[in-house]
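Yeah, one chain of the complex is gone here, protein chain that is, but the others are all in their spots.
Every chain is named by a letter (A, B, C, D, E, F and G) in the order it is written, and numbering of its residues begins at 1.
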Amino acid sequence: MAKILMKGNEAIGEGAVRAGCRYFFGYPITPQSELPHYLAKRMPEVGGLYLQAESEVASINMVFGAAGAGARVMTSSSGPGISLMQEGISYLAGAELPCVIVNMIRGGPGLGNIAPAQSDYFQATKGGGHGDYRLIVLAPASVQEIIDLMQDAFDLSDKYRNPVMLMGDGVLGQMMEPVEIGAERKAELPEKPWAATGRLKGKEKKLINSLYIVPENCEAHNLKLDKKYSGIKEAEQRWEEYRTEGAEMVLVAFGTSARICKSVVDICREEGLPVGLLRPITLWPFPEKGINGLIESVKSFLTVEMNMGQMIEDVKLSANGKKPVFFYGRAGGMIPVARDIYNEVKKILNGGAA
Amino acid sequence: MAKILMKGNEAIGEGAVRAGCRYFFGYPITPQSELPHYLAKRMPEVGGLYLQAESEVASINMVFGAAGAGARVMTSSSGPGISLMQEGISYLAGAELPCVIVNMIRGGPGLGNIAPAQSDYFQATKGGGHGDYRLIVLAPASVQEIIDLMQDAFDLSDKYRNPVMLMGDGVLGQMMEPVEIGAERKAELPEKPWAATGRLKGKEKKLINSLYIVPENCEAHNLKLDKKYSGIKEAEQRWEEYRTEGAEMVLVAFGTSARICKSVVDICREEGLPVGLLRPITLWPFPEKGINGLIESVKSFLTVEMNMGQMIEDVKLSANGKKPVFFYGRAGGMIPVARDIYNEVKKILNGGAA
Amino acid sequence: MPRVTFREDRCKGCELCKNFCPKGLVVMADHINAMGFHPAAVVEIEKCTGCATCAMMCPDMVIEVEKEDKKVG
Amino acid sequence: MPRVTFREDRCKGCELCKNFCPKGLVVMADHINAMGFHPAAVVEIEKCTGCATCAMMCPDMVIEVEKEDKKVG
Amino acid sequence: MKKVFQRPKSLKDMPFHYCPGCTHGIAHRLVAEVIDELDIFEKTIAVAPVGCSVFCYEYFDCDAYQASHGRAPAVATGIKRVLSDRVVFTYQGDGDLAAIGTGEIVHAAARGENFTVIFINNAVYAMTGGQMAPTSLLGQKTTTTPFGRDHKLNGSPVRMSEMLSVLDGTAYAARVSLHNPANVTRARKAIKKAFEVQVAGLGFSMVEVLSACPTNWGLPPLKALKWLEDNMLVYYPLGEFKRPAEVI
Amino acid sequence: MKKVFQRPKSLKDMPFHYCPGCTHGIAHRLVAEVIDELDIFEKTIAVAPVGCSVFCYEYFDCDAYQASHGRAPAVATGIKRVLSDRVVFTYQGDGDLAAIGTGEIVHAAARGENFTVIFINNAVYAMTGGQMAPTSLLGQKTTTTPFGRDHKLNGSPVRMSEMLSVLDGTAYAARVSLHNPANVTRARKAIKKAFEVQVAGLGFSMVEVLSACPTNWGLPPLKALKWLEDNMLVYYPLGEFKRPAEVI
Amino acid sequence: MYEGILIAGFGGQGVLSTGQLLAYSGMVEGRHVAWIPSYGPEMRGGTANCGVTIADNPISSPVVSEPTVLITMNRPSLEKFEKVVVPGGIIFVNSSLVNIKAARSDVRAFYIPANDMAEEIGSGKVANNIILGALIELTGVVSTGAVEKSLYEVLPPHRHNMIPVNLKALEAGAGLAREQKGTLAEVG
Partner (left out) sequence: MYEGILIAGFGGQGVLSTGQLLAYSGMVEGRHVAWIPSYGPEMRGGTANCGVTIADNPISSPVVSEPTVLITMNRPSLEKFEKVVVPGGIIFVNSSLVNIKAARSDVRAFYIPANDMAEEIGSGKVANNIILGALIELTGVVSTGAVEKSLYEVLPPHRHNMIPVNLKALEAGAGLAREQKGTLAEVG
């Protein structure tokens, strides 16, 4: 199949459609607007619905309704809008509803700007909403990977009855890259016997709910969720290793910054510096196993983020003091420059320990 | 001065009034309702304002307006309401506005229940909103401490021009305990030359803002904020140590669970078990220094939380792999029982390592 | 004669039925039920028209009303 | 004779002034300004009544209008 | 013997958790009666709010969703857009619908979402302990207006039915009251019409139900009904504010 | 020579970032002129929204706040409750005010908050790239209604001035347009009245300003004004919907 | 010394304020005290209850999940809470409204027709204080003097006229307890 040139935001839309998603509820925000624009045209073609909500709060609650009704459904936004969705996300997780939420992160805090950033890592992975819950968080690094991960996003979401977040930024969303999307196939959708679709033919009553007024029941629910999360942690950690063979230092970076780190690794390797890259694809569950697999052989890690240092906590928790973990970051919508990272690598390799 | 019996939620209100807070904007939610009820009566007595907003989103933005105008101002809510405030909180942090936000945590996720919980620790300390920002988070463990910390909350908030969150739960909010509140004094309020109050007498223009459209400027702003946060981390870590002398195991717990852990420590000590308690009073900045001070002498830590394990990450990050960190938690509104924690302590002491 | 049945254990003693019975036939019992309320009951059932007003105003669906099934005309 | 001054560098060439000038005195220049627009200008200023309609419709406050300060009567 | 009054089938046979004299119970019954009468039980889906009626999902025996506070109209939108042949209704209090959920109700109406809203206006936030609602009357004492609601401080009550009737997407809007039998009968009729509008696919329908909260008004049940009649009816006129030509 | 038309003092002397022919610029000027005329510059505080006019805090030379999207009325409430003798106004687009900020505007009006709202209705979300707004007309093509807005799918446009006029707290509400000089003059009068209502302490005042967005309508500036006149005026009648007895 | 006292009844029976009076009295006597109500929607139309802890040491959790003393003002309260009383604890039953007996044999149950006695004294509202009087007499957790002092603090000034009848109720309860003290052991 020939490649076509596609914008990241549109790839999210096309990936969703191909994964069988037929419902999108959202509210405009830069830098993800091409996604709603695309779906406003594309959904009607496949008998799906693009509905613009009055706000992000409404979007996420529309998603709640549609997900409860058994649909493959998604929404999309960026920083401020995602913050507004936190209550709804907590409800979705509490009621164990599958859906996909896209966050094309921009510079913050507050209104900040619309430039690419990764400063919503904590919000996505630790739970910006209230209560103990987890999102599965996916971080693609190319337009092709967006297409592929959209399918996984919906599948994981249905499999675990848990919201999945796909995180990117303006670079990924706005850029065009060649992609292979293949022929359109009918998506295989799982049965959802738990959906509340009416008691037609005297079906057993179904309830979509996150209220457990009796603490004992609420605790039991939390334990059940926790068990699910442990299962996900065990089964779903994903990462890419790039030239980590024999690496003494491993960069840890995701999404846009991982792309840049790859070229840093190439430069280093060309100069004979033993540097590799671990690129988390699932931010939650964080690829602890990836770190653990390297922990004996490497001498240090350098986390590179487009924020003031967030994922570094997970890298440190995984390394658990066994090897030093350094940080290099750019913030507020700035993109790290390969040369600067390279200099940082050299500095550390030249003994600027902890 | 004689002691009086006071409810935790009312103590928050009285503490705020005594700290010079004259503006409260909020939306009802259990289990903090006695606070608005109290202030609806109390504020008019001191020439202040209690205003009920149409939602938590509105509350936090009213706080934004009032804080920008130079007022000592607060709001209060619980889990779901605090989730709805995340965008506003990010804006407040971004615009560097001082204010106090109370979260009387309840069982979650979703609607959950109204029973006491500590499952919003991540949200408060890692940033539930978008972008790189931090709240100063205070966790009182008694009604007396509530009164005292309210003063600190407002003072810290003004000192650092940063929102401060006070976290409690239904137990702290609903319980009455004896407190000494002392005579009412005129609160000393700092000058706020940065407030935007109009250009009377041709004053220089003031702007309350979190928008930095140029990434370079936004990064500079982030670096400035980060420097402030580092300063806070250095200067403001607070904790209480209880019977940690010679302790081989130290419990780490805050708020309601810390009260219970105290009696666990007493039971242990009575039986000659070398157990102590470190009670974080600031959850952010987390009292790393407290952990570090004990790290050489203790053999292990046991984090006790009313959630599925959140603060434990900070304990682990502080311990940095030097000593094992165990976890005991109850969730969904359940309160840990001293006897169960005691059993856990014994189990670990008897060699159930890592 | 209509039949008016009260599900006494469900009655919360709010007295709405008593107040709205056009014939004034509903009284509150002296005893209290398990929930601690004085439950309602009908006296002089022979005066009852079976209008079901009591039932219609009962917020807790305590009351069921039956009537002879007589055809009109 | 009124004076109509255009701050050419601020003009975005939207032609609102030109369209609404009741005397049709505003034209768009052939050249472009630094922003890349053909700026507006007044021709036949002697026909200008100083009504300031052009200025009132200019979204970018490019236009200032002055008039002889003659007392009425 | 013929039953002239019995529990509607759409209501599960279990006691309500409501306070004595709380007219939430009457409203529940009326909705259930209408569902029975229109014979739509199997395809009906209820959306419960956060408020005293949060547990209504237990009582209505149909499939149900518990929505976050104020967002029932958004949740209902999501459901109905997926399951357009089902009958969907939300049941919301005045804190839920007229305060935090203002955006959601206005835009569900504006979009002409084809579901039905049962809006219980009891002039107070009941579940959380009797705070002022946007619908609380001027002068009304609540736990957050201890000196009575004052226009200068808190503004004036909102008339949601009138406000939503301004929107083209609103097909049916009526205000009814439960303070006496005649009005209960009228309320039932309005609720039926609202569901009929939905079944006919005509758009957004809402019935605002003036309802008593004896507990938070601090009044015994009968006095509460009287208070409703004497005070709420003055500010909140009853009647139909909007109805489609297609339905009488 | 006397200046019969010059830049108002309340506007900083810097170029606007708006597109050619965007009437945001006219609206800014009118507000500034009124501030100058009423001689309230020193005590005026502006609240900027999120939208094309987000940077209006740069242009209005008074103190200013940049509010989160839709929440300007809540921010203004906070400011005005602290500084009751200042003059506070928000400047909001239709996405900001009529979509995400519906709750905040409705309740600021209901509470009779004593500030002024300048509401720019350009029937589109401009800043984010021309998506449908709640105010977009039926049939209007936008980036999210590529086949034209359809009532069945997206409902019908909301008339905010009419809707807010239902509320007792609204003291003044008017709709004006900027499509020609006569209407610009009328717009200025309405804006002045709105500020006067605030200065007199009479409560919530709002002026809805029909405004052109040539860029996102895909029309050259003059055609955009014509489109406004031919289409928007039909659905959005101009006039005063509410005014206090005290002010003429 | 540690007493965890759970007081339960219908809303409106004054359960919460009785608990506060007890806590206040403990404070007056220099003890550590804590009071906590049940809260939230379970209040709706249902039962109300509160826990009071009076102790020599700082109080860890104020929630009285294993009471040493249980006061039940109505039947559902007895049914619900009887099982959580610590072995050897005391249950006070308002026998005016509760027509069943405590089932457990490892606790001491004490039946007081509190409403009837209160009516006799002249105010149905002081039923709780009758039981409180008995509790004090039996446990000595606080002194009558402390309760008297506390009444002035807990009651708003315009209710101070109620203090005499409250004291009378306390005394009546105490009297009954003295009388029955002997028989209690048998009940236990």
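The definition used in the following text is that a contact is a pair of C-beta atoms (placed from the backbone, for glycine too) under 8 Å apart; a residue touches a chain by one contact, two chains touch by 3 or more.
These numbers come from a predicted model, not from an experiment.
One of A:S157, A:Q174, A:S210 or A:T282 touches the chain omitted from the figure, and that residue is A:Q174.
Only one residue in the set A:A11, A:M43 or A:I260 touches the chain that does not appear here, and it is A:I260.
Among A:I114, A:I181 or A:A195, only A:I114 touches the chain left out of the display.
Although one chain is hidden here, its contacts on subunit A can still be listed: residues 3-5, 30-31, 113-114, 170-171, 174-178, 256, 259-263, 266, 335, 337-338.
Listed by residue number, the positions of subunit D touching the unshown chain are 12, 32, 34-36.
Throughout what follows, only the chains that are shown with their structure count from here on.
Looking at B-F and C-E, the interface holding more C-beta pairs in contact is that of B-F. Centre-to-centre separation of subunit A and subunit F, using mean CA positions: 38 Å.
Subunit B and subunit D have centres, each the mean of its CA atoms, that are 60 Å apart.
Within subunit A, the positions touching two or more other chains are listed as 51, 54-55, 57, 80, 87, 91, 95, 110-111, 209-211, 213.
In subunit E, the residues touching two or more other chains are 18-20, 22, 54, 66, 68, 99-100, 102-103, 106-107, 127, 134, 154.
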